[in-house]
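Below you will find the structure I want to go over with you.
Excluded from the complex is one protein chain; the other protein chains are retained at their positions.
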Amino acid sequence: MSEVSVQTADFDVGVEIEALSSGDVGAGAVASFVGLVRADKLAEGQAGEGVTAMTLEHYPGMTESALAGIVVEARRRWDLRRVRVIHRVGRLLPGERIVFVGVASSHRGDAFAACEFIMDYLKTQAPFWKKEETPDGGRWVDARESDDVAARRWEAVPGGKAT
Amino acid sequence: MSEVSVQTADFDVGVEIEALSSGDVGAGAVASFVGLVRADKLAEGQAGEGVTAMTLEHYPGMTESALAGIVVEARRRWDLRRVRVIHRVGRLLPGERIVFVGVASSHRGDAFAACEFIMDYLKTQAPFWKKEETPDGGRWVDARESDDVAARRWEAVPGGKAT
Amino acid sequence: MSLKVLYFAGLREAVGVSAENIDLPAGIATVGELRKFLGVRHEALTTAKNLRAAVNQKMVGHDAPVAEGDEVAFFPPVTGG
Partner (left out) sequence: MSLKVLYFAGLREAVGVSAENIDLPAGIATVGELRKFLGVRHEALTTAKNLRAAVNQKMVGHDAPVAEGDEVAFFPPVTGG
């Protein structure tokens, strides 16, 4: 199976996590993350504008290579076994899954760090853009400064695989 | 559903992760961890001793309250929504799931931190003990210094909920 | 020099074009110079804040070189995940 998928379809979290360790005698730790469309976040918009859906645009081709590059960098930093990244595109409703990142490793420290690293880099390096739907029309989501901060903190952890 | 379970039965990771966000409009991030019985770890034992299974002993009553206490501490430190901890006891074979920790939050930073914190404290504070089975008999697993180190690093992050 | 230029998200909507093939005059050697040149016909390229760019599907700074046949993309800061 490919490590990286960009797709409109939903994914099965249980199946994905199972596949990260199935048949791998050394996979003692699987860390994973699921990101969902928040309904309350949507409601944080301009007063009176209930947001009913979100559409994810992306840059076909670059998206996949950007995600694959982030996984390569994670493998350079930590001792990983299987890794899986899925990002959906197209129109999504509140509560729907957007993104899955799963990392298997021998030890939990590497699995946790790599999983969070991949999410932080995905947020700032992978070419996806969210547009919210409101009764008055669409609204592009602004990038968050906190995402840049989250990604930058890994620059201080440049390499050196954990033992 | 209870936040903490200690049980002999296996669990369904997909169902547990789904339950952490289902119907909760504010759950935008679900971080989770699955720990499994490693076959290669088992093989790290004394030469010639293939390990075929592992038995988890625990301290009934204290186990549940220790896990619940760790969750309380995680909630004090981070802004969390649903949390779920499952730990199996009894006899387990290589590749079988041992532990599940899942944390839902509005933001991924809190979900990741709390999930890893719960695992680190579980490893050093919850009364479980592993015994490996070998052809020559049983062997209790020694505690790892690295687990104490992992738990201690949270002492430098005493409180202050992330924004 | 001939290039393919792509626009995404809010910038795509403001420019009104998602992709175009451009014949460049001499003297345009970097992403920043290309942006300035294209800004004459697409005002949003001049006014957009924090505009990001990619050359051949790799994120680059505005001082990165552009060459014949490159695929250059301009877009706002990404917001996936």
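A, B and C label the chains in the order they appear, each numbered from 1.
Here is the rule we go by: a residue touches a chain if its C-beta (ideal position, glycine included) is under 8 Å from a C-beta of that chain, and two chains touch if they have at least 3 such contacts.
Here the structure is a predicted model, which means the values were calculated and not measured.
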- Query: Among the chains in view, which touch the chain not shown?
  - Reply: B
- Which listed residue, B:27, B:51 or B:98, touches the chain dropped from view? B:98
- Message: Could you pull out which residues of subunit B are in touch with the chain that's been left out?
- Response: 35, 56-59, 61-62, 65-66, 87, 98-99, 119, 122-131, 140-144, 147
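By definition in this document, only the chains that are shown with their structure count from here on.
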- Could you name the chain whose CA centroid falls nearest to the centroid of all protein CA atoms? A
- Starting from the mean Cα coordinates of subunit A and subunit B, work out the distance between those two points in Å. 23
- Two or more other chains in contact with one residue: find those residues in subunit A. 35, 119
- Residue numbers in subunit C touching 2 or more other chains? 81
